[in-house]
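In this view, the complex is presented without one of its protein chains, the others remaining in place.
Residue numbering begins at 1 within each chain, and the chains themselves are lettered A, B and C in the order written.
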Amino acid sequence: MIRVRVSTEPIDLAAEMASIERGGAVATFTGLVRADVVEGQGSVATLELEHYPGATEAALERLAAEATARWSLSAASVVHRVGPMHPGERIVFVGTAAEHRAAALEACAYLIDRLKTHAPFWKKETVGGGTRWVDARGSDDAAAARWD
Amino acid sequence: MIRVRVSTEPIDLAAEMASIERGGAVATFTGLVRADVVEGQGSVATLELEHYPGATEAALERLAAEATARWSLSAASVVHRVGPMHPGERIVFVGTAAEHRAAALEACAYLIDRLKTHAPFWKKETVGGGTRWVDARGSDDAAAARWD
Amino acid sequence: MRVLYFAWVRERVGAGEEEVTPPGEVATVADLAAWLAGRSEGHAAAFAEPARLRAAVDQAFVPLDAPIAGAREVAIFPPVTGG
Partner (left out) sequence: MRVLYFAWVRERVGAGEEEVTPPGEVATVADLAAWLAGRSEGHAAAFAEPARLRAAVDQAFVPLDAPIAGAREVAIFPPVTGG
């Protein structure tokens, strides 16, 4: 079972968990908006997520399908929020289910690592009254590449 | 925040998730009772978990403290069910929170790997009318040892 | 050909999408960006540093030297930062 969703609605963790609980092992990753402090400007007040409608869903489905094939998953779910949000809110949820724990855990790490570099989302922060687009990080490229 | 619980009550995932959602990254692992098929005897009908009261909680707290120190976690939760349960029910929940995803994901894998070999729980299956104690697996020792 | 822009590329161009008909010698995404840079100051600012650009042709991610012949939709944007 592959489930992919991009939405401006808050992520309902209980519903997402319930949808993937099958097999013997379930792993999840949830990313929350952090109130990062930017030097001299205070902390991030809001985060806005932009994406590429159509291409985003296709990219997430392709990642979920790759993980499902590679680790024989019984379920894979990727939910990403877009639009404006605040620190503490859920921005992304990845859930994987498999017969055994190693498969579920590795596939979950794979999906979030690859999502960071292979899905068309862009983050814009509001800090100290100004806005700025978040720069891509080399460490994310490295994390994604370890699964090649 | 370290939270450890051993209980005969079903594991309430929504409550467990809510208790660890802090920082920027949350990883969880949930183990479910599998309806494993035993050759010639059908599938597992019930699973009973025995533990060593006192020593179990101490072992789980030590593992959670080790993970918290090693990965600078903002939260670590380990909940293990004991007593009789059926296929599909949650037997164990591990949750970790950290600023960044690699720490949360690795600490979560560490906790479930170590729990399997370092906490005093024993599984007894009912299959085809008979019962049998589950044997420890060498693969679990190997998984736990990779964190040494 | 439909061209889409995202994030700061969109902001600099001043539009999320436009219909364009590049001349025949515009063969790759990089050629397209260079050609688009001549349309306005905003376009010029958006496409000034090709190393900071990424692209998709008909929703498939491609390097900037990928051909655009026959493409219906080309998207140009910064490196992604989701998750």
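In this section, a residue touches a chain if its C-beta (ideal position, glycine included) is under 8 Å from a C-beta of that chain, and two chains touch if they have at least 3 such contacts.
On a predicted model such as this, the values are computed, not experimentally measured, just so you know.
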item: Among shown chains, those touching the left-out chain; value: B
item: Candidate in contact with the missing chain, chosen from B:Met1, B:Val37 or B:Ala55; value: B:Ala55
item: Options B:Ile11, B:Val26, B:Val44 or B:Val92, residue touching the unrepresented chain; value: B:Val92
item: Hidden partner interface residues of chain B, rising order; value: 31, 49-52, 54-55, 58-59, 80, 91-92, 112, 115-124, 133-137
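The rule we apply is simple: only the chains that are shown with their structure count from here on.
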item: Central subunit by CA centre of mass proxy; value: A
item: Chain centre separation (chain B, chain C; CA means) in Å; value: 49
item: Chain centre separation (chain A, chain B; CA means) in Å; value: 24
item: Multi-chain contact residues (two or more partners), chain B; value: 101
item: In chain C, residues with contacts to at least two other chains; value: 83
